[in-house]
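One protein chain is absent from this view; the other protein chains keep their places.
Moving on, here comes chain A:
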Amino acid sequence: MIWLVWRQHRKQALFALAALAALAALVVPTGLTMRGAFADLGLPDCVRTLGKAGPANNETCLTAFQQFNDEYQGFLLVGILFLVLPLLVGLFWGAPLVAREVEHGTHRLVWTQGVSRRQWALAKFGLVGAATLVIAVGYGLGIGWWLGPLNSAGQRNRFDPLFFDMQGAVPVGYTLFAVALGILVGTVWPRVLPAMAGTLVGFLGLRVVLATLARPRYLPAETLTFPIQGTAVAPRETASDWVLASGVRNASGELVVRGGSIECPPNATGPGAAGCGTGLGVEPGAYNWQLYQPADRFWLFQGIETGIFVALAVLLVYLAVRRIRRIA
């Protein structure tokens, strides 16, 4: 079986390796340049002091961040393109796995040799799954390393939607899930193109639903409040918290300003000696409010999301093995 799987999929494997090499050729040099620039600008020190001392007291840091972001934030957009890679693996490795056999009728050739269908399925899914795992781990770690400086440069943090999805452990979960989904759709709808279409729709659908509805609720979000006047510094996103919602509440807790915060220096007054924020209809006693997931939950959330997708992948493969028994 191993010989057969290798013989059938060696082209795909070599193609994937070539693609991975091309990706590395892009990521490694730019990653090294980025890291060099990050260090030259003295940003590692800024990052270390950032959450604690605040940026206001460090003009040089602000300028350096600005400079770094101006130069490199374009890479973030390139990075978004990488989001489709797990899907591509699902489309080109997963969907044809069973669908092509049935479309060409070769399942009747291979399932009537001396190997049971279950054995065939386990060998095939197992080996393709293992190759997927290796590629996905390489990809996840590589992109995580590449995004490192951009994550901490303040423009975006790694907890943000899209940036969370493109690094760390989750790409592994997505890729395994995409391949498993492709396999199952291929058994339900055993034609290559419909199987690919079904995989595309299913994958995007579940990803969007989980990312927008479920992910913010993996753990109860924490709340942060701070006065609108007199704070030296607001807790900053650069500290990599994932801010889900923010605003200003009045003394009785009603949300009077949606989004954003009001930060006045101590004892400052507005025009006509009005109180801080009066122009916005904010009365005395109001305070800033933030709903957020703390930065240190990043890996926990990565683990939860990866777990969900890996569990789904296992379930889908199980269903596919069952479905295969009914194909003739």
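In this text, contacts are C-beta pairs under 8 Å (C-beta built on N, C-alpha and C of every residue); 3 or more make two chains touch, one makes a residue touch a chain; residues count from 1.
Here is the rule we use: contacts and distances are computed from a predicted model.
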Name under which UniProt lists the unshown chain, selected from "protein-glutamate methylesterase", "ABC transporter ATP-binding protein", "LrgB family protein" or "RNA polymerase sigma-70 factor (ECF subfamily)": "ABC transporter ATP-binding protein"
Candidate in contact with the missing chain, chosen from A:R117, A:R191 or A:R323: A:R117
Of A:H104, A:R217 or A:R322, the one touching the omitted chain in the full complex: A:H104
Touch list for chain A against the chain that is not drawn: 1, 3-4, 7-8, 104-106, 108-117, 325-326, 328
